[in-house]
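Right, one structure below, let's go through it.
Apart from one protein chain that is not included, each protein chain of the complex appears where it belongs.
Naming follows writing order (A and B), and every chain is counted from residue 1.
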Amino acid sequence: MSCGMNNTQTLPQMTPAVAMIRTLGLIAALCGVIIVAAYQGTYDAVQENKRIAVERAVFKVVPAAKSIVEYFALADGKLEKVGAGETAQSGAIKFYAGYDKDGRLVGIAAEGAAKGYADTVRILFAWEPATQQVPGFGVVSSRETPGIGDKIVLDKNFLANFPLEARLRADGQALAHEIQTVKHGSKANPWEIDAIAGATITSRAVGKAINDAAQILLPRIRPHLDTLKEKP
Amino acid sequence: MSIVMSATTTDRWDEFMEGVWRQNPLFVMVLGLCPALAVTVSAINALSMGLATAFVLTCSALLVSLLRRMIPKEVRIATYIVIIATFVTVVDYLIQAISLALYDALGAFIQLIVVNCMILGRAEAHASKNPPGIAVINALGMSAGFAIGLFALGAVREILGAGTLFGISLFGSGFQPWVVMVLPPGGFFVLGMWLLVFAAWGRWRQRRQARQAEATRHA
Partner (left out) sequence: MHESAAQVFINAFLANNFVLAMFLGLCPFIGVSGKLETAAPMGAATTFVMLVASLCAYGLNLLLAYFNLEFLRLIAYIVIIASAVQLVEMVLKKYSPGLFRALGIYLPLITTNCAVLGVALFQTAREYDFVQSVTFAVGAGAGFTLAIILMASVRERLQLSDVPSVAQGAALSFMLAGILSLAFMGFAGLGG
């Protein structure tokens, strides 16, 4: 309609309201049936695709993992296993616990997001409870400039920032050292990220995404690490 | 359907080619611009969007044409929109079931097919006035024209902007990609360029026809 169709014609004869409502109802019902059929028909395949996509992403950042259990870390500090197709309540953070073939916890993966150069950069980062380090991350979605912003997953020097220290404070309420992205060539501590020269904003987004997510999620997970240790 | 049966193959071919060429939705009528520019950063995305739009356009044309005598004139636009939105929802789920990577690449623009004025325009101007057979042929032609247009944009942008076509490197490692082509400005530039090519071609054809007409008159 935005291309100039006129929908305000004067018509020679009016259709009676009852007929109009009947037809519209019929068409709406028909459309409803088509939509529900499509939704039901594709539901299994879509869920399966989502599961495969999650597994692939998590296995990439936690390479030792052979199976995954999804959890919500609730705002009140409790953990809850995620059932298929379930959506998060407000304040809950989803994370993935990766287990090796013997059912031992090898790493935790969670999503983080921060504003990059063009738009929000979403990443999936891993965290190893044993060493309290972030061994690596993968990009979930990004609209950063090709050839510049995508250096965060290609640039060898940037990837050398990992493993990155993400140690919790003794009281477990926050990280001991905030993860920070510093200017190229000035990284002095294991919790700092050396930015890529020429892609500073994207590098900073990675640091901020990991820090923001870790600061909230890790304190919630810590009391449960013992129960998480073995695959349920 | 009887009209289709009695129509000759040439008529049907003409009906089909109408959308592909003379009334190409993208390059001649300049419709459906949002998806044309937003998703054409690569040839594969462009082609997928073309197919998704084709599905919606053809299905909605068929349904509108089947129901054309039933739909009250006063609420026809609303009805068309509901029908189109239905098929867009269907295609949305189909793409999710086929490939999530593709779904993420196309993003909200799959759902925005619903406001592609080309589809509503076809429903209003053609499908509501013609029997199902002809409506579907016309819709297929338009779809093909749109998909070809998207592909032309996507291929040029991918070749120049990334040095690849369908992800296959074309120029080797020495090529410095012209990154702006896969960024928003590149979409506008490439579309402008194609419009220029089509306008020049249309003008050349007109002039040739005029010359031919002149020649026959003299003879």
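Just so it is clear, contacts are C-beta pairs under 8 Å (C-beta built on N, C-alpha and C of every residue); 3 or more make two chains touch, one makes a residue touch a chain.
Remember, predicted model here, so these are calculated numbers, not experimental data.
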Would you mind spotting which of B:Leu94, B:Cys117, B:Ile137 or B:Val156 touches the chain that isn't drawn? B:Cys117
Of B:Val20, B:Leu37, B:Leu140 or B:Ala155, which sits in contact with the chain we cannot see? B:Leu37
Which residue, B:Pro72, B:Gly154 or B:Gly187, contacts the hidden chain when the whole complex is considered? B:Gly187
Among A:Leu30, A:Val54, A:Ala113 or A:Val153, the residue in touch with the chain that has been omitted: A:Ala113
In chain B, positions touching the absent partner: 30-31, 33-34, 37-38, 78, 81-82, 85-86, 88-89, 92-93, 107-108, 111-112, 114-117, 120, 180, 183-189, 191-193, 195-196, 199-200, 203
Which residue numbers on chain A touch the omitted chain? 1-4, 6-8, 31, 35-36, 39, 112-120, 201, 205, 209, 212
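Quick note on the criterion: only the chains that are shown with their structure count from here on.
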What's the distance between the Cα centroids of chain A and chain B, rounded to whole Å? 34
Under the definition above, what is the set of chain B residues touching chain A in their complex? 31, 67, 70-75, 77-79, 82-83, 85-87, 89-90, 93-94, 96-97, 99-101, 104, 115, 117, 120-121, 124, 161-162, 177, 179, 182-183
Within their complex, state which residues of chain A touch chain B. 1-3, 5, 7, 9, 11, 14-15, 19-20, 23-24, 26-28, 31, 34-35, 38-39, 41-42, 45-46, 49-50, 53, 141, 145-148
